[in-house]
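Just one protein chain is left out here, and the rest sit where they should.
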Amino acid sequence: MSRDRIFGLGAAVAVVALTFALEPKLARGVLSLAFVQATLVTAVPYVLAALGGAITERAGVIDLALEAKLLFGAFAAAAVAYATDSAYLGVAGGALAGMAIAALQLGCALRLGADQVIVGVALNLLALGGTRFLLQALFGEGANSPPCPGFGDAILANPIVWIAVLASIGVPIAVARTRWGLRLRAAGDRPDALVAVGVARRPRPRFAAGSPAARSPARAARSCRCRSTASSPTCRRAAATSCSR
Amino acid sequence: MSVRRLLILLVAINAALFAGGWLFVPAPAPKAGAGVRVGIVFDVGGKNDKSFNEQAYNGLRLAERELGVVGTFIEPTEGVPRETALRALAARTGDDKLDLVVGVGWVFSSDLERLAQLFPDVNFAGVDYAPSSGAGTLPNLVGLRFREHEGSFLVGAAAGLATHTKVVGFVGGMQIPLIKKFEVGYRAGVAHVCPDCRVLAAYAGSDPRAFSNPPLGQQLAGAMYDDDADIIYHASGKTGDGVFAAARRRGQRAIGVDSDQFAIAPCCVMTSMVKRVDLAIVDLVREVIAKKFRGGMRELGLAEQRVGFVADEHNRLLLPPAVVNKVRALSDEIIAGKIQVPWQ
Partner (left out) sequence: MKRELQAAAIAVLASLAVGSVLMLVVGVSPVRVWGTMVERTFTDEYNLGQMLFAATSLALCGLAVALALEAGLFNIGAEGQLAAGVLACSTLGAALPAGTPAPIAIPVCLAAAAGAGGLVAGGVGLLKATRGAHEVISSIMLNFVVAGVSLWLGNELLFVGGATTGAPIAPGAELPHLGLGGSSVNAALAITLAAAAAVWWLRDRTTWGEAWRAVGRDPAAARSAGISVERVQVLAMTASGALAGLAAANLVMGYKHAFEDGLGRNTGFLGISAALLGRSHPAGVIIAALLLGFLQAGGLAVAELVPKELTEMLQGVVVLAVAASVPFVARARARAPKEAA
């Protein structure tokens, strides 16, 4: 371990120890099973969104529209679960909404050639007002949807927790070990190389490779979502090759 | 596609949309009743929070129905800060001019003071208004304050009488003096009927978002139920939804606040501490119609029947008649001044 790391770790431990020394009640709370459960459940959206972001990051794109995908995903998950009375369909709806936003992002950035940063910021803005607008239009309320079915408290019986666990194992393997992952990383590190070996015609498909991560509260999505969201011939080709493993 | 062609296409689309709307969407009927106009700005949580804001909204609808007033409202969001919303209502002129502008929630206090000075010909009212130090009374600003501690005392007594474990809980929203009042009254009520009962208390945070955080409410309530509490009273707006969810899951009892919250969780809501914001607003509208609106503070409690607890055919099974009778007796004692309910 490098000296920097040891120093960082030491500082973190010191801060935690100091906090507990000042607030002994906190320490008791932290050491309980309920706290561990709460931590895991709270971590799930971060894990899934971060994995989605990491995929695009490796493909050389900062996905600024993560927030938009989360917001629309959350809305769609709640609305679908409420309408169908099924939490599983809600998860599917959330993932689909995330993919729909990714498709819109792709359409603007690839087909129309818009700046990805601006598109990301605009989509976030759109999601902020858009989810509220939809809530208002569907449920007549600007802040919350009616309660919808969920998976309950027991974290071991919660499929989304398991999706998060599997995803955090599967995504690194897919990125590091598969042909798709190799191309993904190549798009980020050496886009010209991808063009040279004929995977892509222009450097731009790296965006296509980066876009698939659809995120929702369920955030089930990864893998080759490209196929369904590809909107330009370039992207479709990149998708077809990268998805054919 | 060339730029020119796209421009023509877009103009055509817009023309079609405009024409379509012009031809096929009927103009909204002008709101009937040329009478008094009332505008309300809600607090975080929104008009359907099944709690405090909803009470205010019901009041507006009641006034529309019974008194023929024209009502309008805004639910502020992060994008539109509440002061801007309040100001927009106050600044209406001409036919849209409002006769009464109501801010629902203590957060509006300082904004209302300033706007009441800025727009002296509009009447303002603040629900849960807390005057800032040094502010004199303004002739066009009414502050409504409820003696929630009295109602909280009664539900505290009900909890103290109905608990099996001798442990009861309280979940507050944001940690501010207003909500502390609920806790203090509740504790006093519990202690009055059950001196050896324990009261667990927790708050959801220290900023206004603490009133709209159901997941946290569920966590806090879950922890209390795990610590042997069998009845939890909440004063936390929308966050209370989480308290009821925890109660439902564990088959325990909870006490609602502001509105009669029985319908949210019929299994578990033993009673509710109701705060009749709706009736208070209707009273104000009546004063405006009769041109008798006078600025100043209004204190509303048990004696005025603007605060109380729910005992009806719905919660009969959760709230035994013996408990109801005892609590009613306590209520009479408070009104008669025999019990002084502490509030801080």
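The letters A and B name the chains in turn, as written, and every chain counts its residues from 1.
Everything below uses one rule, namely that a residue touches a chain if its C-beta (ideal position, glycine included) is under 8 Å from a C-beta of that chain, and two chains touch if they have at least 3 such contacts.
Since the structure is predicted, the reported quantities are computational estimates derived from the model, not experimental observations.
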Per the touch definition above, residue among B:S206, B:Q305 or B:N325 touching the missing chain: B:S206
Listed residues B:F119, B:F170, B:Y186 or B:F211, member touching the removed chain: B:F119
Sole contact to the chain not displayed, among B:L67, B:A88, B:A201 or B:A303: B:A88
Selected residue (touches chain absent from view) among A:K69, A:R132 or A:R183: A:R132
Sites on chain B contacted by the missing partner chain, in the whole complex: 1-4, 6-7, 10-11, 13-14, 17-18, 20-22, 25, 27-28, 72, 74, 77-81, 83-85, 87-88, 90-91, 93, 106-107, 109-110, 118-119, 130, 132-133, 176-178, 206-208
For chain A, the residues touching the chain missing from this view: 62, 108, 112-115, 117-119, 121-130, 132-133, 135-137, 142
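One rule holds for everything that comes next: only the chains that are shown with their structure count from here on.
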Whole-Å gap between the CA centroids of chain A and chain B: 37
Chain B partner contacts - residues on chain A that touch it in the complex: 34, 38, 128-129, 132, 140-144, 147, 152-153
Contact set on chain B toward chain A in their complex: 44-49, 75, 77-79, 212, 219, 222-223, 226, 238, 241, 245, 249
